[in-house]
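Note that one protein chain is taken out, while the other chains of the complex remain in position.
When the chains are written out, they are named A and B in that same order, and each has its own residue count from 1.
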Amino acid sequence: MPATDGSNATHSKPGRSRKWLRPRLDWLLIFVPIAIALRFVPALENPTALFIVSCLAIIPLAGWMGRATEHLAEYLGQGVGGLLNATFGNAAELIIALFALSRGLTGVVKASITGSIIGNVLLVLGLSFLTGGLKFSTQKFNRTAASISATALTLAAIALIIPTVFHQAAAQVPVELGGWTPTKEQALSLPIAVVLFLTYALMMIFTLVTHRELFGGPDSHGPACDAGAELTLMETEAGAHGSWSIRKSLTILLVATAFVALISEFLVGAIEHARQTMGLTEVFVGVIVVAIVGNAAEHSSAVLMAYRNKMDISISIAIGSSLQIALFVAPLLLFASYLFGTPMDFEFTVPEVVAVVAAIIIVEQISGDGESNWVEGIQLLSVYAILAILFYFLPDVHH
Amino acid sequence: MPATDGSNATHSKPGRSRKWLRPRLDWLLIFVPIAIALRFVPALENPTALFIVSCLAIIPLAGWMGRATEHLAEYLGQGVGGLLNATFGNAAELIIALFALSRGLTGVVKASITGSIIGNVLLVLGLSFLTGGLKFSTQKFNRTAASISATALTLAAIALIIPTVFHQAAAQVPVELGGWTPTKEQALSLPIAVVLFLTYALMMIFTLVTHRELFGGPDSHGPACDAGAELTLMETEAGAHGSWSIRKSLTILLVATAFVALISEFLVGAIEHARQTMGLTEVFVGVIVVAIVGNAAEHSSAVLMAYRNKMDISISIAIGSSLQIALFVAPLLLFASYLFGTPMDFEFTVPEVVAVVAAIIIVEQISGDGESNWVEGIQLLSVYAILAILFYFLPDVHH
Partner (left out) sequence: MPATDGSNATHSKPGRSRKWLRPRLDWLLIFVPIAIALRFVPALENPTALFIVSCLAIIPLAGWMGRATEHLAEYLGQGVGGLLNATFGNAAELIIALFALSRGLTGVVKASITGSIIGNVLLVLGLSFLTGGLKFSTQKFNRTAASISATALTLAAIALIIPTVFHQAAAQVPVELGGWTPTKEQALSLPIAVVLFLTYALMMIFTLVTHRELFGGPDSHGPACDAGAELTLMETEAGAHGSWSIRKSLTILLVATAFVALISEFLVGAIEHARQTMGLTEVFVGVIVVAIVGNAAEHSSAVLMAYRNKMDISISIAIGSSLQIALFVAPLLLFASYLFGTPMDFEFTVPEVVAVVAAIIIVEQISGDGESNWVEGIQLLSVYAILAILFYFLPDVHH
């Protein structure tokens, strides 16, 4: 039964009460046009207002994304549904990063890659485990699928360490004897990007073709909405109104994602202004703030799924999204940087490398046993808090 | 049946033979007053003698602690009993560290934190696995409980790495542009200590309240002494004389812990003299010698439990003690350092960080499968030996 408050307690039909409840969240959609107005009408320019309005506008949009993904998952299986969600979530980030890249801001791009990885793996997964764990004592998930993703994250971590190790080692040799130069760093990074990209492609074949059953197909589990008695977080109508068609789900997913991408960009623009007034460093904004905002969609979907005890979707959103950033978005951005004429390399700063490695090690440990509980969520959030403290105090090196 | 030697073979009543055996260990208690005399009677001052006498005196005291803890475990469950043991073991270390801190010796305090973590995780657990493994081919333990502790250790390791990474990265920026200063290191360490402390508090709620059954409650297993046929290591009378009351157990535990703390302090005082005559460095004494002595109580309890195939107690003593040092004692000492007016930070030396990370990585791997055998004990002890070799050769940097 859905949660109802006093004003709806007299309604006898659940479907009717839901009709009353749903619009209350959807009323927040009013902030979408307000955000657009604040952004594009010069007279209304006010970054702080734009920031707050964008935050409010993104909530119902993310909710629609979550519902559309859940309906699609009925047809595609939990794993593929999660993959789909991750892809649409990262589409926004990819667009923002391409903008930054076209202006040569490779440092910002790298910081947002770092932030997206640790944000998804620690913050999103931590909140999912915590939310789900407060309702269910222990939640179980597919160990094999989680383990393959975790291993791919280790691969990504190694790929991020190597260019930094290369710089440190090669810098000890004079340039005339083959020592470090920015060109060599780029020459090293390009084939590494190719290896990551090919690995990602092969992993997609594994997930979608040869071992599809591992990731949950339409026959391997009942429809996602069969649990009629489940408490719904966002008052989805799925139970009452039946399943959406694939076409309807896809259309809503695409439209909602487009708006999330648009509003995310407003947010990012407004944050730069907030950074200066609040005295935050660029690295903190790139790694922590942009990543939280940019991943709001994955965030709400993963937490919602955890709350419904669909941990496999939750984990494939959180880990899958990090994975996609590391193995797909990062190489794509490196390839794109050559098109823009500002070749990027994969050399991250030492604190970024340590943050990514720490995040990946702890998530592997926690996901290794195929079970989660609320204290594991707390542990992931604690690591995120410690890394956020590091990036808060860290001065900007790129000056 | 208890092990009996030739002189007792004619006694038909096991209870009687035990009465004859027990005093033989308790006779060592005579060294407690001797140690006190050597320490406080000026005419008898002789640090080397005090060292040897204190070592002998600590053995029966640790034995009494082990027995009292075992009796308490009957009422509180294995996990909580282990936690209790770890707390009483660390009480001694906390007192010693507070003494050192009041004199501004933050380097010694940090070395003893490092040493306690690696000592418990490698030496105590290694000897437990080896001792238990020589008697039982394979010993099983609760994977979930071990895994939650191991994850918390990873969290602690990350918290110890971050301040060192911060120093290295921030030192590259000039101070006037926000570069590294000791004050910044302290400002970074304080919120990290708060995060660790809160995580520890929440983990206690998990262990003692929401998921108590995972850690073994009074109903989840039979009384700890039901295995009548088990061979007893220290001739405990539990089987013959029945259970102790909670009050008796607690009183003996408190009195024995107080004496262990007292004698431990004698040992630490005497070791400083031995250090200079034997040519040992401060870091070796802090990380290796103080830690072995300071953890003697956990040591004997954990090994005794492993010998009795109660691996869950054994592991919760060893890992739980490290955990408590890292997440509870270390933050508490940092908070206390502000009271003493000598603010401490969490920046450890690189060898200390490497030692802690190495110890935690190998213990996680070994405890990950929920089984132990003697060769896993050897592997933990080998890592301890390698780290001890490192600290033996390492020159004192703080000069």
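One rule holds for everything that comes next: a contact is a pair of C-beta atoms (placed from the backbone, for glycine too) under 8 Å apart; a residue touches a chain by one contact, two chains touch by 3 or more.
Just so it is clear, the structure is predicted and the values come from calculations on it, not from any experiment.
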Among the options A:I30, A:A187, A:M278 or A:L339, which residue touches the chain absent from this view?
A:A187
Filtering A:F99, A:F136 or A:F206 for touch with the omitted chain leaves A:F206
Out of A:L44, A:I95 or A:V165, which residue would touch the omitted chain in the full complex?
A:V165
Which residues does subunit B use to touch the chain missing from this display?
137, 281, 349-351, 354, 358, 361-362, 365-366, 368-369, 371, 373-376, 378-379, 382-383, 385-387, 389-390, 393-397, 399
Missing-chain contacts on subunit A, rising order, are 143-144, 147-148, 150-152, 154-155, 158-159, 161-162, 165-166, 168-170, 172-173, 177-179, 184, 187-188, 191-192, 195-196, 198-199, 202-203, 206, 210-211, 364, 368
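Assume only the chains that are shown with their structure count from here on.
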How many degrees of rotation carry the C-alpha atoms of subunit A onto those of subunit B, rounded to the nearest 5?
120
